[in-house]
Every structure is written in C-alpha cells, then in structure tokens.
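Complex shown without one protein chain; remaining protein chains in place.
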Amino acid sequence: MKKVYLYKKFERFWHWSQTLLITVLIFTGFEIHGTTNIIGYESAVNLHNIAAWAFLVLIVFAIFWHVTTDEWRQYMPTLNNMKAQLDYYLIGIFNNAPHPVKKRTLSKLNPLQRVTYFALKVIIIPAMVISGLLYMYYNDAFIIFEIENLDWIAWVHTLGAYLLLTFLIVHIYLITTGHTLTSNLSAMVTGWETVDDDEVKELVEEAIEETGLKIKVVNDNPEEHQKLKNLVVKAMKETEDKVNDDKLKGQKEKKNKKNKK
Amino acid sequence: MKRAIILFLAIVLSANLIYSADTLPDFPLVNYTLKINRNEKPSVKHSKFEILQQPFENAHELTKACLSCHTERDKEIMATSHWNWERSEQMKGKGVVPLGKKNILNNFCIGTMSNEKTCTRCHIGYGWEDKNFDFSDPLNIDCVVCHDQTATYLKEKGQAGYPKESVDLNYVAQNVGPPTRNNCGICHFWGGGGNNVKHGDLEISMENPGRSIDVHMDIEGENMSCVECHKTEKHNITGKLYALSSEDKNRTYCIDCHTEKPHKDRILNEHIVRIACQTCHIPVYAKQNATKMIWDWSTAGRLDDNGNPMHESDADGNHNYLSIKGNFVYDDHVIPEYMWFNGTANHYLMGDKIESVPLQMNTLYGKYNDRDSRKNGDAISKIWPVKVHRGRQIYDTVYKTLIQPKLWSPEKGQGAYWKDFDWDIASELGMEYVGLQYSGHYDFVETEMYWPLNHMVSPADQSLKCIDCHQREHSRLHALTDFYLPGRDFSPVAETAGVSLILASLIGVAFHAFCRIFLKSKCDN
Partner (left out) sequence: MKRYNLLRNLLIIIVISIISSCNDKKVYESVDGIVADAAVSVTSINVENLKDKIDNGEMILLIDVREPNEFNAGYIPGAVNIPRGVLEFKISNEAFWESAMLYMPLTDEEIIVYCKKGKRSILAADVLQKLGYTNITFLEGGWKKWELTYPLMYEKNLDHNSHEDAGEVGGC
C-alpha cells in the first residue's frame, strides 16, 4: 500500500470552508424559510448574510485557483464508465467488488462525481448566488429588473436549498464507500490517499497516457518490458523521496512528467 | 492551516457581533432641537395687558380683545379646516369636493348636520347652531380653546361652543401660550362621545404619559406637544387625519426628523421602502384605556322599566350598551390590522349609493403591485397599521344611501332620536336638513372605517421583531396575501418536492447502508 498526495492545502481548505459555510447557510436558510425556529429570525438572517458574503469571497478565490492550476479539468462531466459506476453503487458494492474507476492525481473524480459537482458548480450554486443577491437587494432588484414580486426568486432559492441539502446527505454517506469507512474522509483531511501497489503502477501508466507522453517499445523482449517497468518504478521511488521534501510537493506532477522522459 | 481557520472564524464571529449590536439610541436626528438645548421662556406676559383685565360680557368680547393685538390672525383661522370644518379634496371618480366634519359621515356618531348645537362643542368658534352661522365674523372665533394654559377653560354641553359659565375668562385670557397636548386633546381625545372612542391612539393617558405609552410625549423625555410634530405656520397645521384626507399633501412625516436611514442595520432601512415606520413602532394601541371597536346602532332604543334611557357596562367599566346609541364592544391593547396605503383615500359622501356590504366609509388606496398608480403620481404603497372600526348604522333601503339622522335636540318632542327614540322622524328631519330624500323605509347596514395609527409610539425595544411578521402561523401580516413574504409564505409545490427529495435520500442512504452491513457480513463468510 502506498500513500499518494491527492489533495493540496488550498483544495482541502476550500472543501472544508465550503462545508462549514454551506451547513451554516442551510441551517439558517431553513430558519428564515420558517421551517425551524431555533436561533431566532434576526440572528438567522444576519448569520445567513455573513456566511453568504464569506462564501462569495471563497468562490472568487476558488475560481481563480481552479483556473490557474488547471483543476477545472477534473470537473468536466463525462459519460465514460458512468454505467459501470452506477452499477458499482447499486450492485457491486454489496459484493465487495472493486471500484470501477480509480483515483488519479489528474482525475480524482468518478463520472458520477464529475456530473454532480459540475451541476453544482455551474447550475445550482450560481442559481443560489444570483437568487440570494436578488433577495438581499430586493428593493434595487425590483427597480432595476422590473420584477413584480419575490415569487420566482423564492422558488429558485428554496428548491436549490432542498437540492443542496439532499446533496449533503448523499455526499456524507457516499464518502464512506472508500477502502475503509473513513479512508476518504481522512484523505480530504490530510491530503494523502491510500492506494495499493497495483494501483500505483496503473497510476503511473495512466498519468503517462493523460499527459500524452509516448513510449515506444524498442523490442518485444519481455525482459526489456520488465526493465522498463523497473525503471519506471525506480524513477517513481526517487520522485517520491524527493516529494517528501516539502518544497517539491506543489511541483510533483511536473517532476513526474520530467522523470518519465 | 490552523491559524488560517482561527483567523477566518474570528472574522466571522466579530462581524456577527457588530451586526447584532443594539440599534438604539443614537440615531440620526434633523430639524429638531432637544429640549435641554432650547430657551423657551416666553417673551410676553399677557397678564400685564390692561385689555385682558377688563371684565368680559361674553366670550366674543374675549376674542375681540385678542384680535386687537393679533390683528391678522382671524384671516389665518378662517382659512383653516379647524374653522370651516371642511376643505377641498380631490377624490377618484368624484373630482374636487369639500370634505370635513361638516359634511362627512362616519360610523360613530354618523354626522354633525342637524346636530350642530351639540357637536360644535368641539368647534373652535362660538354659536354654530345651524346653517345660519356666520363663518366670516371674526368675533365668532374661539382663540382660547387652543391657547389656554390654565386647564380651566371648558366649553358647555349643547351650547354650540360657548364656554361654561364657571370659566373665568380673564384668568384664561391672561394665561395663553402655544397649544399643549391638553388643548388639542380636549377635543381630539374625546371624539365620539367618550375618551378614546374613535382614534384608539389618542386619549387621556397622553396628557401625562410615560415612555411606554408614547416615547415622544413621555413627560420625563422630550415631552413633545402635538404642534412640535404637526408643525404649524400661520395656523396652517400640517399632518391631517388620514381617514379624512384624500390627497397626499400637507403631511407630517417621521422622516422629517428621523431621516430616511434611521436604523444602523441596512436591512431595516430597506424595510422602510414598503413598510411605514408606524407599522413596526406602534405594535399595539389603546395601551391604557380601551377604544371602541364595534358600534351597532340597530339595537338602540331599548329603554329601562320606567321608559328612561339607560346604560350597561362591560367587565372593564366601559359602556357596552346605551339606549341612545346601541351596543358597543371596547377593547384595549389592541393589535392593529394592516393595510396597503399610499396616502390617498376615498370617502363615502352623503347621497352616494351603497354598492357593497360592508360599506367602506373611507377607502384607503394602495396595494403591493402599485406600479400603475405610481406612474400617475401617487406615492409608493406601504404597509400601515390601521384601526378598523366596524358598525351597523341606519340607511335608506329604497334609495340605498346612508341616512343622516337628527340625533340631538335640547328637549323631547323635536324629533331628535336621542330624546324621542323614533328612527323614522329622526331620519326624515335629518335628511331634509341635508337636502336629500328619505323614502320612509330604513334598515341597518354593516360599515367599516379605517383609521391609520400614528400615535402611541412604543420604545424601540418594544417595536415589532422580525419574527412577528416573518412566521408561518400567526404572522401580523396574515391578511396581506398579495405578495411573497419569506418565513410566512412558501410554495406548496416546492415544499412537497423538496421534502420528498430529502426523505427519499435519507431512506435511500439508510437502505443502502443497511444492505452493505448486512451483505458484507454474508460475503465475509
């Protein structure tokens, strides 16, 4: 078993701040909606607004990060292996079947995750932000956009809230479907994901594939194959050692590419 | 990493503390000087004037004495609605009509026409008994009813506004000054035949109120008199009764002193756009003495065993039956009803046909979606707290108009209802007096009258809280359903869909987990 560094500091900070803010927003939001009455309406409104602004700031930083680190590629939705993934969750998981899609540094999300998170980022969260801002500045919205009443804004915001709460429930449950019940959780806390040795090898192979690095086999000799494999594994070990040095953590991917050459 | 989290939390928590800080008491204030910063010593001592020391034969002579120095004030007075008991108002569908106490009907004592001699006890003049009153004679003006500072000046019952015999006119004349709350209140607190019958938010507890009754009139606070808000220039008093004024002019507004951004909280200042200040800051009215909520004229006329008029009281000592007036219901600590109001109104005028029941004596215009009326120049509609007075009063079943009955006369046998208890005769005489027809057939119709509340402002800590309106079950605004209010309203479709989604996900997750646990143990074997 090996540990692979999948989630960098900012990513984890972003994930957990988001968790806190979304939880606060959902809790205070339902209070404002009239479903509960625990901390009082005025406190709920104030907290909701503070959390909303903090969330907006976080979103700005996150968008910047996604663009500059190319992380946005992780969220491109795909239907590849979608059926396999669904089958796993609905049937395979009960038979201790292996995950159909493995985590890679360059592809950390399975297809279901990709589609869900993409929908969140592009549809649901923007809808909540826009409807929330219209709510917050309703008088100006009425004048500028000639809106007649709050009905549609409320409808969108409420529905989005219910969807987010559903997401929260399902997400918290599905994170228990890793190697162990808490392996995914500790990965998002520490950044290090446990993978077994076979996976490491596949990891490297897929990394090579993803980056477009081509390797031409010089001859058909299985010994040569083995040599190449050993070379790669050795290079990987060297890289790993170097990566244990903090400075190189951020440049791990670039180093990997270089080493493969 | 930890440091980042702590810093983030610190920012969030401190922002929250700032937000939830108290929003009293240092709010912006303009156009007003606090009492401690003023020098209010009078510049004149009226007791030094010889003309006010001469004996007065009658009240007219007192007025003559006043006018001998204040020579132009009579012209000012004669231009006011306090004198004329009417002013010109423009109303939708009716053009410009004279409107005032002289000719308006309400669902309290109904109207003054044919009852002048008793109703004009609250006129700022002497001798208005009937249509022959001379509004142009300056000596008919009663100066001291508003300006007396001795609290001894009282007008006699049923004497068309002349003072009681016992009043020492010299004493009164030598002690005059700007009107106090008691001057205004001697009429405006007692309208309708008793304390707090009509307004609900103007009554004798405001002669010397504490802070919880009204923060502006608090005797230990600013102790403001009526005219300090109802600013007056040359006897033109601003801020007239909403129930009787159809146009949105010559008003007095809270923001005149409190500015348009009186709260520290941005959200509260945003509320001001669609909610009148009065709504949150007058959470309850009739705080000390009860006010009349219902007046049913139809049960009037029940006399006692000796054939004399009688009265009955309710548990709090307020009348709930009078032979002359019928049944009443009083209430105290009343929670207002709320209506959209843009400052313009309409009124039932004598002779109008009764189109719908309950008949609205006045109609407050305004609604949530008022873009069209704003294009026509109306102000934006806001939510206002209103006292709704409900009643049943006499109307002509053939002509479908309200009847102005003759209610008062000094003796029996003159056809007044309060003496002879005959609706037919009273209606005939009353309608003849106002120049309208009476068919001989009467009955009683349900009416409503709307009195926007402006007084009995509570201290800020007793103002309405968010939850008072933003709640599902007992929202104060439960009757205003033409707009979406977060916390009170919700879309049943969205709720059903959302809750089903949550339930489905919870059940699904539980089921999935159960299967994993259950089947895992199987697989392990």
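Note that the chains are named A and B in the order they appear, and that numbering of residues resets to 1 at the start of each chain.
The rule is simple: a contact is a pair of C-beta atoms (placed from the backbone, for glycine too) under 8 Å apart; a residue touches a chain by one contact, two chains touch by 3 or more.
These figures come from a predicted structure and were not determined experimentally.
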item: Missing chain: touched chains present in the view; value: B
item: Of B:3, B:157 or B:375, the residue in touch with the unshown chain; value: B:157
item: Identified contact with the non-displayed chain, of B:1, B:36 or B:315; value: B:315
item: Contacting the left-out chain in the complete assembly, out of B:46, B:60 or B:121; value: B:121
item: Touching the absent chain when the full complex is considered, from B:104, B:324, B:359 or B:429; value: B:324
item: For subunit B, residues in touch with the removed chain; value: 109, 118-119, 121-122, 157-158, 190, 193-194, 293-294, 296, 299, 308-316, 319-320, 322, 324-325, 327-329, 331, 333, 408, 418
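Going forward, only the chains that are shown with their structure count from here on.
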item: Contact footprint of subunit B on subunit A as seen in their complex; value: 9, 13, 17, 32-34, 37, 40-43, 45-47, 49-51, 54, 89, 93-96, 135, 138-139, 148-151, 154-155, 158-159, 161-163, 165-166, 169-170, 173, 176
item: Subunit B - residues contacting subunit A, complex; value: 1, 4, 8, 12, 15-16, 19-20, 267, 270, 273-274, 368-369, 371, 465-467, 470-472, 483-484, 486-491, 494-495, 497-499, 501-502, 505-506, 508-509, 512-513, 515-516, 519-520, 523
